[in-house]
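Missing here: one protein chain of the complex. Every other protein chain is in place.
Chain nomenclature is as follows: A, B, C and D, assigned in order of appearance, with residue numbering initiated at 1 for each chain independently.
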Amino acid sequence: MQMAKVIGMVTSTVKVKEIKGITLLVIQPCNSKHVAFGQAIVAADTFGAGVGEYVFYSKSKEGAMNLPIPTACVDAGITGIIDSVYRKV
Amino acid sequence: MQMAKVIGMVTSTVKVKEIKGITLLVIQPCNSKHVAFGQAIVAADTFGAGVGEYVFYSKSKEGAMNLPIPTACVDAGITGIIDSVYRKV
Amino acid sequence: MQMAKVIGMVTSTVKVKEIKGITLLVIQPCNSKHVAFGQAIVAADTFGAGVGEYVFYSKSKEGAMNLPIPTACVDAGITGIIDSVYRKV
Amino acid sequence: MQMAKVIGMVTSTVKVKEIKGITLLVIQPCNSKHVAFGQAIVAADTFGAGVGEYVFYSKSKEGAMNLPIPTACVDAGITGIIDSVYRKV
Partner (left out) sequence: MQMAKVIGMVTSTVKVKEIKGITLLVIQPCNSKHVAFGQAIVAADTFGAGVGEYVFYSKSKEGAMNLPIPTACVDAGITGIIDSVYRKV
């Protein structure tokens, strides 16, 4: 899973019906030192992660595994909210 | 899911039969500030997204999940049309 | 799906039995303006695409979905041959 | 699979229930000469790999295949701990 910071939210009226009511977060991938890299993506969230929190997320089919309907056309989902990172060196 | 702008369309006569009649959009990946990055790809569309609209799409197997035949040889599909992006900072 | 140009062919005697008789094309990814980028890959072809033609292909599991045996150890397959690309701007 | 060095650990209280009790390692991808590249990721570990050890891991759905619940929303998992790498040239 990749670490990321929640930086925003997407609203969408016309979308696949399986994600009606699911929060769509804009998250910025970052490394274990909280340094951003790459491009922000849209991920489905079922934990209520707030803007500014650090999360780790799964991509591809696994990203939809925690949704009410896991076969949704979704390829990125929050796996958990990070409490802390222990990093040696 | 990645955000993208619809920039065109592909026509193809010889193709896998599962996508006969499905619109094939050319979409340009972009970030939450509408800045393009990377290479344009071809994605299946079942929402009627028009050129110039912003969408978010899924890749890999999930990309085909909203097609009439989800087992099609398709690895990118529009998940929804973006109304607006709220982005803090 | 990514657009690509067919640039060659691979011959292989020792290979997974599920793709015996399937053409293995060397294709060069390109964008909607026919500009090459990235590295050429090997993709299974069931349409008879010829060298010089433009195609669009699927990666990962979906890439094998149009093969006689879709569970083959194959992660890239031609989805269709491109007739033309309409691109605004 | 990619080679990587274990460099830390992530703690998370709010996470998908399928990984309760599973160790979440921070691993740094590296090549066969132990040179780091790219960004550190979070991977599920079921082998007890320690900080400083070299491992190889699988991504995407396969990354969850060794978990007690393989359908978890997890896209990276340790496949094994590396004893040694033989590299010619």
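FYI, contacts are C-beta pairs under 8 Å (C-beta built on N, C-alpha and C of every residue); 3 or more make two chains touch, one makes a residue touch a chain.
Everything numeric here is computed off the predicted structure, so don't read it as measured data.
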item	value
Hidden-chain contact residue, picked from the options C:A4, C:C30, C:A49 or C:A64	C:A64
Contacts of chain D with the absent chain, listed as residue ranges	1-3, 29, 31-32, 37-38, 47, 56, 58-66, 70, 77, 79-89
Residues of chain C (touch criterion as defined above) contacting the omitted chain	7-16, 19, 24, 26, 39-43, 51-52, 60-61, 63-64, 71-76
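Note that only the chains that are shown with their structure count from here on.
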item	value
Distance from the mean Cα position of chain C to that of chain B, given in whole angstrom	19
Multi-partner residues of chain D (each touching 2 or more other chains)	60
